[in-house]
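Shown below is the structure under consideration.
With one protein chain withheld, the remaining protein chains of the complex are depicted in position.
A and B are the chain letters, set down in written order, and residue numbers restart from 1 in every chain.
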Amino acid sequence: MVIALIFALIVIFSILFHFLSPWWFTPIASNWRYIDDTIIITFWITGVVFTAVVLFMSYCVYRFRHQEGRQAAYEPENRKLEWWLAIVTAFGVAAMLTPGLFVWSQFVTVPREATEFEVVGQQWQWSFRLPGKEGQLGTSDARFVSPDNPLGLNPDDPSGQDNIVIIGDDLHLPVGKPVKVLLRSIDVVHDFYVPEFRAKMDLMPGLVTHFWFTPTRTGTFEILCAGFCGIGHPQMRGNVVVDNEADYQAWLQKQQTFAQLSAPKKQ
Amino acid sequence: MTDVTVRADDAIPAAEVEDVELYHPKSWVTKYVYCQDAKVIAIQYSLTAMAIGLVALVLSWLMRLQLAFPGSFSFIAPTDYYQFITMHGMIMVIYLLTALFLGGFGNYLIPLMVGARDMVFPYVNMLSYWIYLLAVLVLVASFFAPGGPTGAGWTLYPPQAILSGTPGRDWGIILMLASLILFIIGFTMGGLNYVVTVLQARTRGMTLMRMPLTVWGIFTATVMALLAFPALFAACVMMLFDRLLGTSFFMPSVVELGSYLQYGGGSPILWQHLFWFFGHPEVYIVALPAFGIVSDLISTHARKNIFGYRMMVWAIVAIGALSFVVWAHHMYVSGMDPNFGFFFATTTLIIAVPTAIKVYNWVLTLWRGDIHLTVPMLFALGFIVTFVNGGLTGLFLGNVVVDVPLSATMFVVAHFHMVMGVAPLLVIFGGIYHWYPKITGRMLNDRLGKFHFWITFLGAYAIFFPMHYLGLLGVPRRYYELGEMAFIPPSAATLNIFITAAALTVGAAQLVFFFNLAWSLFRGKLAGSNPWHATTLEWQTPQTPPAHGNWGKELPIVYRWAYDYSVPGAAQDFVPQNQPAATGAAA
């Protein structure tokens, strides 16, 4: 009796919590609204299943609880019912998977017009590199890392000389333009995570990983590390500022290139 | 065909071992300590697992205190916090759940349920326990080693796990890897026993389709574990080489706190593949025994055959097979070839279908049953609610694109605790309340049991259900403090305090359970041989607790499947498996 009631209450509590709790996605700031939509679809389907199964169970516990003289039915199986349930389940699963795969194929197809920039992770800070006038990012390797060259750019690669290097400062991006983020780590696994952008990706030492997105509104957003990277993991923060085009260009003019940063010491 | 008649002397079919063929303990030490009887080994495994589990429980309290009141406790430095989460995770997954389900329940139940006198290789079985104990001791030793245990997170991802930015980099990680290697060796010894006993030592009439689902679950899980653990073994050996001998299996050229290291050419993603090739089957290694045990609990206490037995068996086998081709769903955002995402999302969601069928069949077993709300049954019902909840959130994380925002957030933590933490533990508790009378001859106290159930079940739900929403908000996991984050409202801190309060309460309720275990050993109600009126063979032993050799002079003969409850026309509402047809059901 009591247990049947409590099971029903758990369902009601869970549904109320879902709709009333103040904890929900942060307002989105990128083009990945489809990801949110897929999550909503999944919430509806799974919510219905959870409610149905637990309420049915709660009814069974109430209706068929032991009483004097009750005998259980003898029913080894019911093929029709089982197959029917299996097929309905398969449809439910397909209804979640299909949109998911469509969105994934967008996620992995980087648009041609996307501009590249690089995020470099190290224990425990974020640095960034933008291509310069040539539009090329120079090569790099952990070997080249030194106090003068914290990102490990190849000093002999001419295409790296005009790269804009941002260390210990905010990253700026222009609003409304797709960007391809190249991710590189010089020590351990990190993960570039901006909750408002939804997308995230690991920085895998030894590889250059990537993902893309389009910032859709201006503002300042926090960058977190979502790949456990040692003792300073929670302190590994940064900011990305999404600007309109004019502000972005103004900011860009003020940045220094790799050549400028290493020039004084070369003399 | 003369081959068959000439047999080597040690080739008596395991299914026909006579009483006198067995090893017999001669002293107290060989009876209770250095013992080859699977039942004693089972208890040794269970007690060791529970003891180390208590350590993990205390660690979880400490980390919850830190999350609710960051900075308030001088004895929880960030280093400590990461060591706590790492050890909590590893202990719970490997040293508690795997050891308790397979080493504990497997050892106790397999020989009894299939009608064997013991495991087929008792000596190897005994060694298995002692190596497991050694593995646990090595693990515990790392708490006292200089620098403490490793704080690399239970996934031990390189390069971080062996670089100095991570706590326990000097000794902790070495002891952790050594302990895992030992565990795997010990487990393999036990696992060979569980598999071959089911294959070779089933008594007459015990066909596969007459085996209780508990045996099916443990058997399939063991086969999976035997094939999956080598992945962890290889990975641990390779990382140990990287740490001690300077090889670069998992190490690309990297910088350690500003200085370039002599590593190069290796691949950290290789570790992730190997780890999760073990790690995902591991989820089902824990889940399948739970599925099996809960099926038997529900059927016995609802006095009704398990609904759709055949489908249940097929589903176990299907889940076991499929679980080997889904591992990379843990690595959607690791930078592996994104096209893998399509394949692994599909296989992962396909696994939901046989799993859902199992859930339906448990619930349909209740339909038109005669439900006795005993303590084991309460735990079984609680399991269904928890498992359905945790299983459904798995559909979020398995669906590759949904995983992108949710991975590495508290949503993941909530999901796996619900589905492979709380749910299997509820089954373990249910199983202990169910089989304790057979193991000791006494019932566990009912009142304490109900108290334990309600606090544990409701408390665990209160911990982990709201935690999903922290994840939706974007709160990352493995942060020892959130600090200032613009997108996180202050109310999240309040929720963290609530979760911690629930966690402390649930933890305290486990002490009631341990008290009950000890108290009932002496003061519990006498149980008799078959207190639940169950059909399976372990309840039909001549003595309770069963003596060494289990069956006295004659092995039981099995005449029917394991689920003849409430058969129309039968004298009682259950017909034991070893009851011949003539006196049994009219059917």
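Criterion: contacts are C-beta pairs under 8 Å (C-beta built on N, C-alpha and C of every residue); 3 or more make two chains touch, one makes a residue touch a chain.
Operating definition for what follows: contacts and distances are computed from a predicted model.
Comparing "Cytochrome c oxidase subunit 3", "Transport permease protein", "DNA-binding Lrp family transcriptional regulator" or "NADH-quinone oxidoreductase subunit D" against the UniProt entry of the hidden chain yields the protein name "Cytochrome c oxidase subunit 3". The chain omitted from view is touched by exactly one of B:L226, B:V254 or B:V286, namely B:L226.
If you put the hidden chain back, the residue from B:G147, B:G264, B:G441 or B:G552 that touches it is B:G264.
If you put the hidden chain back, the residue from B:V29, B:L47, B:A321 or B:I497 that touches it is B:A321. Contact with the omitted chain, checked across B:M63, B:M238, B:L349 or B:L378, is made by B:M238. The missing chain, though absent from the display, is touched by one residue of B:S248, B:T409 or B:T440; that residue is B:S248. In the full complex, chain B touches the omitted chain through residues 4, 6-11, 13-15, 120-121, 188, 191-192, 195-196, 199-202, 204-205, 207-210, 223, 226-231, 233-234, 237-238, 241, 245-249, 264-267, 269-270, 273-274, 277, 305, 309-310, 313-314, 317, 321, 324-325, 557-561, 563-564, 580-581, 584-585, 587.
By our rule, only the chains that are shown with their structure count from here on.
Averaged C-alpha coordinates give centres for chain A and chain B that are 30 Å from one another. Across the complex, chain B meets chain A through its residues 78-79, 82, 151-153, 157, 159-160, 163, 165-167, 252-258, 260, 266-269, 302-305, 307-311, 333-335, 338-339, 341-342, 345-346, 349-350, 352-353, 356-357, 359-361, 363-364, 366-373, 378, 381, 384-385, 388-389, 392-393, 395-396, 399-402, 404-409, 458, 461, 465-466, 469-470, 472-474, 476, 478-483, 485-487, 489, 491-492, 495, 563, 565-568, 573. Against chain B, the residues of chain A that register as touching in their complex are 3, 6-7, 10, 14, 17, 21-26, 32, 34-35, 38-39, 42, 45-46, 49-50, 53-54, 56-57, 60-61, 64-66, 70-78, 81-82, 85-86, 89-90, 93, 96-97, 100-101, 103-105, 107-108, 122-124, 141-143, 145, 147, 152, 183, 186-189, 191, 193, 195-196, 198-207, 209, 222, 224-235.
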